[in-house]
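A single protein chain has been omitted from the complex, and every remaining protein chain is retained in its original position.
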Amino acid sequence: MLHTVNKSPFDSQSLKTCLGLARSGSDILLIEDGVYGALVGTAHAAMLDQALKEVSIYALGPDLKARGLPEDRLIRGIKVVGFDGFVELASANDKVQSWL
Amino acid sequence: MLHTVNKSPFDSQSLKTCLGLARSGSDILLIEDGVYGALVGTAHAAMLDQALKEVSIYALGPDLKARGLPEDRLIRGIKVVGFDGFVELASANDKVQSWL
Amino acid sequence: MSQTRKFMYINRHAPYGTVYALEGLEVVLIGAAFEQDVCMAFIGDGVFQLKQGQDTTDSGMKNFSPAYRALGDYEVNRLYVERESLEERGLTEADLMPLTWEDEEDDWAEKPSIQLVSRAQLSGLLEEQDVIFNF
Amino acid sequence: MSQTRKFMYINRHAPYGTVYALEGLEVVLIGAAFEQDVCMAFIGDGVFQLKQGQDTTDSGMKNFSPAYRALGDYEVNRLYVERESLEERGLTEADLMPLTWEDEEDDWAEKPSIQLVSRAQLSGLLEEQDVIFNF
Amino acid sequence: MKFSVMVNEGPYTHQASDTAYHFIRAALDAGHEIFRVFFYHDGVNNGTRMTTPPQDDRHIVNRWSELGEAHDLDLVVCVAAAQRRGIADADEAKRNGKDGDNIAPGFRISGLGQLIEAGIQSDRLLVFGD
Partner (left out) sequence: MKFSVMVNEGPYTHQASDTAYHFIRAALDAGHEIFRVFFYHDGVNNGTRMTTPPQDDRHIVNRWSELGEAHDLDLVVCVAAAQRRGIADADEAKRNGKDGDNIAPGFRISGLGQLIEAGIQSDRLLVFGD
């Protein structure tokens, strides 16, 4: 199952809610303002480090780039994908849940 | 100075940000989904109990009523006002800041 | 289109502050005509949608809470409420509207539609679905 | 209208995910023509508006970050960034665009427009204002 | 006292427009003056006459038009925000090559300067939004 999160974790509970409900082995894709959740060294980074032991986390490259977030500032283990990768994730998983 | 907060504290940082920046003696009015912040016994009630030592907190009656929140479920010390009271608060304070 | 699919409508918004709860409910009511396997989940501020005693007379908005009572008649009778979300908000099951449905297969016995589930249970329910809508 | 008023534009939204940052900046630029006493505050996710290196080529949106560099020319030269908000987001001042203005009264010396302020300082600045806009 | 109000969200989707409306009514009831109501961001969508809400719900657009007429309110829709979202009066429609306009009675389209002026001229400015 693919989960998408499009909100900043600094302002919204969406990422926290997603991580609380995503099963082990799930794919999670951070898009739009959700990509701020991929930043290293933030107040939420420990939550993501913990989550990465159970789930795969991706961040949408075009959204990172728009916001000036280079790959070397991301939490280790988070993979960057383009829209083609988004489509692949949506195909490879049996369904998609958007945590808005 | 009057501060208004229109977001639920369970989903948004607006109330927390407001309380962090409001000076002692300020008036704070909870409106729209912000009135959920007035509920007693929640995960955020301690934050409001603490704030009430420094600021006055009001909640908009029509918004409480729409959401089925009776006065006996509110944190002690929070006052309920109508739109007339909102206008009075906006007049009595020198300016209004909306924490959206 | 003989296949029945599992639909879950997830509600995460409080009512009135935004339109998502109201327009989400409209989707559920229309969707009921399609005879799929339907359930609803109430997570986070979504649990406030089911709060008893909503009264919009003073705010001029449309009180759509009575429509939740119609869900049982449309065979939408599994409303999962996340227990942790209720607790964080200082609410108990007694704060929620008493929603029921009549079980045709059990001599039309009236049964509760709302089921409190833990986060872990809800996580499992999510996995079982075919299609998930978010409101 | 001889009186000069103190205007503060508070920015609390990240750029691109929503339009508030872009349309807020449009207000500031128009407002600059009215020769009021203007400052901006960046709180919470608003600090992301000033992040260096924004590049929208792959997302097809309009990159409006260069417009912040024009603020100094419009005499909008006090941009208060809440230090606590930066720190929660793992950012330092070096992550922000180097925005400057030229001080006419100091032989056109180039000076930084961005000032990091503590939450307590920002609280005091809020109290000094006459009109506060929120974006 | 002289109030101005800024409305930043469209009708129905967010409660901001409702709250602004009720605040203004209460302010008028208390004898205050409304200098201007400025519609910005999605707030411009309050100013379209194409709206047809369900019969059993409030008609937010008509309510603004009626309150505006009753109290001679200055209901200003921001031109830049309106262009992004498809709200136009006859002049704007002509200027942008559109085949018709959709602005509701009692609203006018103007620039952001009207908002700044409201901030300067009013004793209080209130922002309602998301």
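Per-chain residue numbering starts at 1, and chain names A, B, C, D and E are given in the order in which the chains are listed.
In the analysis below, contacts are C-beta pairs under 8 Å (C-beta built on N, C-alpha and C of every residue); 3 or more make two chains touch, one makes a residue touch a chain.
As the structure is a prediction and not an experimental result, all values here were calculated from the model.
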Among displayed chains, the one left out touches A, C, D, E
Checked against the full complex, the residue among E:Met1, E:Ala30 or E:Met50 that touches the missing chain is E:Met50
Missing-chain contacts on chain C, rising order, are 1, 3, 5, 7, 19-20, 23, 26-27, 30-31, 33-34, 36, 131-134
Listed in rising order, the chain E residues that touch the chain left out are 10-13, 41-42, 45, 48-54, 61, 80, 83-88, 93, 96, 98-100, 102
Where chain D meets the left-out chain, the residues are 16-19, 59-62
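Please note the rule applied: only the chains that are shown with their structure count from here on.
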Neighbours of chain D that also touch chain A are B
A student comparing B-D to B-C should find more C-beta pairs in contact for B-C
Separation of the C-alpha centres, chain B versus chain E, in whole Å, is 26
Distance between the CA centroids of chain D and chain E (whole Å) is 27
Multi-chain contacts in chain A, i.e. residues touching at least two other chains, fall at 10-11, 13
Check: chain C positions touching at least 2 other chains come out as 16-18, 44, 59, 61
Touching pairs of chains in this structure are A-B, A-C, A-D, B-C, B-D, B-E, C-E, D-E
